[in-house]
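These notes are about the structure you will find just below.
Other chains of the complex are left out, but the ones given are in their true place.
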Amino acid sequence: MAFSSLDSGLTGPLFATHEMRTVFTDRNWIEAMLSVETALAEAQAHSGLVPEKLSLILGGIDAADFDPAALGEATAISGVPTIPFLKALRDKLPADCAPYLHRGATTQDLWDSATILLIRQGITLLLAQARAVVIDLVALAEKHRLTPCAGRSYDQHAAPVTFGYKAGLWALGLAETLSLWPTLEPRVLQASLSGPVGTFAGMGDKATAVQADFAARLGLMPSLAPWHNRRAGIVQLASWLATVLAVLAKMAGDIAHLASTEIGEVAEPYQPGRGGSSAMPHKRNPVSATLIVAAAQASRGLLPGLFDAMANARHERPAGAWHGEWHLLPILFGLTSGALREAASLAKGLTLDTERMQANLDMTRGLLFADALAARLAPAIGAQAAHDKVAALADAVRRTGCSLHDLAMEDDALQAQIGREAVQTVFSLNTAREAAARSTTVSLSETARHLALLDDA
Amino acid sequence: MAFSSLDSGLTGPLFATHEMRTVFTDRNWIEAMLSVETALAEAQAHSGLVPEKLSLILGGIDAADFDPAALGEATAISGVPTIPFLKALRDKLPADCAPYLHRGATTQDLWDSATILLIRQGITLLLAQARAVVIDLVALAEKHRLTPCAGRSYDQHAAPVTFGYKAGLWALGLAETLSLWPTLEPRVLQASLSGPVGTFAGMGDKATAVQADFAARLGLMPSLAPWHNRRAGIVQLASWLATVLAVLAKMAGDIAHLASTEIGEVAEPYQPGRGGSSAMPHKRNPVSATLIVAAAQASRGLLPGLFDAMANARHERPAGAWHGEWHLLPILFGLTSGALREAASLAKGLTLDTERMQANLDMTRGLLFADALAARLAPAIGAQAAHDKVAALADAVRRTGCSLHDLAMEDDALQAQIGREAVQTVFSLNTAREAAARSTTVSLSETARHLALLDDA
């Protein structure tokens, strides 16, 4: 089936990584459910609540022995996949073990814990991908710390910066988002084991010990208090993934704009067969940027549904709200995996045209220095007068085609006010470059600090 | 793969119908692309633009001859599935035909037209499902036109209505949404054929004729003006599907609440194996309501992404915005198909406990008639005084456990003000039932009018 473009055979490989596609499979979900029941049996056997034989047998069962299609047909009746799974699993157990399967647990414990196991796999993949992107962006920023290019606001030239300065902020944007993960991790990677109404009543005094043992066997944090109806971890996870995608989309949007035919300052790395058009042999489309922007766009909309699910988690376990999560959460992993793959390609291989950057800086004939000229002039004649004077000169630049530098040098009043040398200084790129390089240093040091936060966790 | 729960083997059969799952398959997408190229070749052959031989050969090619996995791997390079599809298709053509394939068209023409073919199949399924739901809800409303039950506001008893009145509004809610489809249909079911920048420049004077012929062969409306960058049809379609889901969710929410243990006025139709719990043998969970609520919850979030796609459809064809649609639109079809299947089950088989409805009406000891009593009293003593008087009596009901009727009959002042007979009339259910029945008649007549709008289209 292919309602989601991530799952389609035709488009899935485009939108998600192979590795992430291997995580979110029926087989892996069955495997995760099997791990959950095994860990539960082991923990309960350890506490003397179920026969040890049960845990040994469970440990020997192969996820491949389950038929996903048959489970799916039965799920359409039962309303949850856990019931047919448990039935099929129980059928594989000897009569003296079967009664102890899933003891004290409930559907939501099983499915949520299994989902978290998949999520942990997914997070591991994403963090590795994202860290590599940061590192390549840092290298890009360092390489071009002093490569001048136009700084833009409202898509208009504003004042010069350097390309390294831009790349440094891309790096920092990603790193500062990644460094939230250590705070989120213990809130997200929690096992669920608390029974039908969350009190794990069937376990009596042994509840806490079993919960802790169970979680440890799965490599997760225990959830001593039930989270059947507390879904903050889920929405925070989703919000974090959507933030990663928004960070990448900001970079992708910058790149798509800089790759516009007329600007032409960057091109996506050349990849044979990519970026072509079914109709136009000369096109080189920014495919990576396209995929990232599309992923971010698709992700945004998933949040309201998950916040809904949280808000409507009525009483001990809700109707509808929880199932609604299933539709949305895994999709975020697929989208993020694909976007990070494309971001990695950009970070590593973005092609720069530094001549074009310089040509673009020159094309406004010095207007990029208008800000600096006004600032220099203000102390002499007042800010408003300086602003008005430079605005008038800027109009003359547009009208006459002369450069602002030349007009400033020919303007006797101006010369009298601040002198030739000051004008020359104003029109030097050095001030802007040095400021950009200094700011890049700060961004990269902040980036390193955030990566360290991630490493220490 | 199973990023989407609709595509999962384990949960897909629960969330989407088998029929809809058959529409959104890789195979069907390839089939649709093949239909598009065939219709294009036929239309162009008819206008003398390509050899007739091409269209004949295309008509004989089998969608099963394409390897979705291979196409998918190539799509991950090319950025769009159309390029590898066209390459594979061209490889099946003789050398004298191949150059004429896809003539004058562009990737977006091919993919959008193919998508619309799938959407048409999906819409046909959904309309048939939805119409059946309306008809069963109408029957339910007619059957229970006079079955009294509590009307509720803020989840509190407010005044009596009938169950038929409630069901009639469910029916109307769905019917009035369906009747928007005839307005949307010609805006949505449009072929796309306008070439790389929308001007279909390659076709010269024959553009309009080819566009019309092409569309007719696909059974779609022609799109004379390009819609590569005008996506109002897509967002209106999505908004309409989300409205259908919200209508169903309103009904499902009502049913889940009425099925609460303490209210117990309805139960979902009995289905062996459904609604059970992995832990609790006595549970009968409202699974249909759950699935509908979950679908509606998941759907809401998809709209912002599609409005994004529309707003960011820059220039003649955008980067990213269009791909973003792919992630979201088909999911709405899957969700709606499953929700309508469950709604059909509810509409046809909802179990009513009319004794419980009467018992619930009685449990507030006449407070449901407080509104009517105050209205009857107001002309005699003024609205505020009447309101205050009845509020005081209502407090006495809560305090003493007596019924409002009895307190009213024993209240000499009240008797003097309006008389015993008036009090008896006030406390008769008949007024409320008749009003509800009258309103039901209006709802059902409006429902019929909306269904007729749908039929006439």
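We just call them A and B in the order they show up, numbering each chain from 1.
One rule holds for everything that comes next: a residue touches a chain if its C-beta (ideal position, glycine included) is under 8 Å from a C-beta of that chain, and two chains touch if they have at least 3 such contacts.
Bear in mind that the values here come from a model prediction, so they are computed numbers and not experimental data.
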item	value
Number of copies constituting the complete assembly, 2 shown	4
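Operating definition for what follows: only the chains that are shown with their structure count from here on.
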item	value
Geometric centre distance via CA averages, chain B-chain A, whole Å	32
Complex contact set, residues of chain B against chain A	1-16, 21, 24-26, 29-30, 68-69, 71-83, 86, 102, 105-107, 110, 195-196, 252, 256, 271-280, 285-287, 289-295, 297-306, 308-309, 312, 319-324, 326-328, 330-331, 333-335
